[in-house]
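One chain of protein is taken out of this complex; the other chains stay put.
This part shows chain A:
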């Protein structure tokens, strides 16, 4: 096998070890690489001619991206994991103990095992490359740093800087790395060679070394006070735990275990700390959650590379856009385009409506400003991408037009006629519809090949998913262009075939309907929500219904009930609440809950209605177990998802799972709906569904795909 490392030593004793993994775009630590490095380090120990060694990468914008994820995925026992951890720890200890100083020269991404290597070096030099980032993303894959990171990092930069890095997985850029002394010096990216040479010279002088170590001792006063005494440290750990529980709701063990690990080992024996770190890594690596998160990582990488079509077409660059309908979605889409520097021509029926679109976009920018993600001057430039028109003025030169008007097929069809009259034949036209048929809308167009469904999720600035729905006549070029555009907008595009509800809404509706069913049969409103949120969804079904709006829920339910009868039905209760009681949800402060600034409480009207319903239909309220509630709500989603796969609505289970995660917050730690189904067991699901179908509703009858899979002992993944 070709070598990954190349060692050069010059006459003055300056050594450079270059990491260049053959046939790969990034450097990563596979077992083979670790072995090769081990041999090199063993050799280096005996070199008396080396005064100082710098470790560099020849990959563009990458130092070392981390350990080989495929190998991580293969670990199934704690024993394997412990061995892997020990091997890396040992190697990095050897590097730390070399008889000469070492310098990691970081010009690009330095993550996970890469950072742990850099930490084992004596010094770290970063470049101001935009892509330079240093971090510990292990918790994102359900594990913790296992090669000394949890021991070296806190000792180097202090608890207050190390904890966010390790617990959140978020990396820091070069300037911050320098500030917290994770890096000792910074070089201009274009002059890294000159700066490295000068830095190496400096590190060999007494004064140079003194300066570096003095800088590392300088801690801001607050940090010094907190970290130097046990009470302060206790506060730090307590607060960190609180924040973690709030964010993860206890579903993700990795960051909690990392915190526990650091708490127990900070400031104590380094050797024992390493042992404990290896144990923690070994506990977490074989877990299902870790494997789930790794699978999601693979899927998201696959989606990033997926152009949306197999045809050899190159997507067109989108520089200017039109958005028709400046409502909540239109305003959000206008914000999204303007944020990525695409000009937006906003069209509506009067200037007041256009003004609302501007206000919506501006509101999102103000939110970003509050979170320090953007400065006022930049907001001014981005808002200037927006302009308004009442009569499609300025539409003639646009690359793409997205309509986001009211969900009425006649209105939309008329609109498309107007739009087509004003745009070029090549302009892509998209609909943000959530419930109407793309093919039906395309039928009225002169050039249906440039028409694509592009379904954003609410709120547009926070939901990563975009369903891309091609019509029968949509050209591959249009699909590729829209998929590329979605990626430019930093969204997750997933191709979905045209069917009512597309993918996410189609799967969510029966779940909502079932939740209402359970409510009507005696389960408590707040209890159902609580159980679903404990399962991992960010909002329970009733909170979600209020958030989305009972009017929209009812409307979508009606559309789906028509198309998927008899298994999907409209809910009489929902109909009554929306039409007779005029409950709208959060936007009117009254829905399934009464919404107030402080807390939500279940709307007492609901209980009254449920009771009336039970009396009218002579239903005795049933006492459900927690498991029953979860199974009924979630298994029905699995059932509908299976039908979606049967009908080839989406290409593969991994994409379906990613759509639900990015479109409605299905918990990533479960790996996705279908991954969860595999883990529960397909046979179990089929049996449960059949029981429910026999006892209650035909709608539970399992899809053919599921029964076939159960018979053949197949799984989704």
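By definition in this document, contacts are C-beta pairs under 8 Å (C-beta built on N, C-alpha and C of every residue); 3 or more make two chains touch, one makes a residue touch a chain; residues count from 1.
Everything that follows uses one rule, which is that contacts and distances are computed from a predicted model.
Between the listed names "2-hydroxyacyl-CoA dehydratase", "acetyl-CoA C-acetyltransferase", "NADH-quinone oxidoreductase subunit J" or "NAD(P) transhydrogenase subunit beta", the UniProt record for the complex's undisplayed chain reads "acetyl-CoA C-acetyltransferase".
The omitted chain makes contact with just one of the residues A:200, A:284 or A:354: A:354.
Touching the chain that is not shown, out of A:6, A:396 or A:627: A:396 (per the contact rule at the top).
Considering the whole complex, the residue from A:362, A:458 or A:614 that touches the absent chain is A:362. For the chain missing from the display, the contacting residue among A:384, A:446 or A:714 is A:384, taking the whole complex into account. Residue positions on chain A in contact with the hidden chain: 343, 345, 351-352, 354-356, 358-359, 362, 380-381, 383-385, 387-389, 393-394, 396-397, in rising order.
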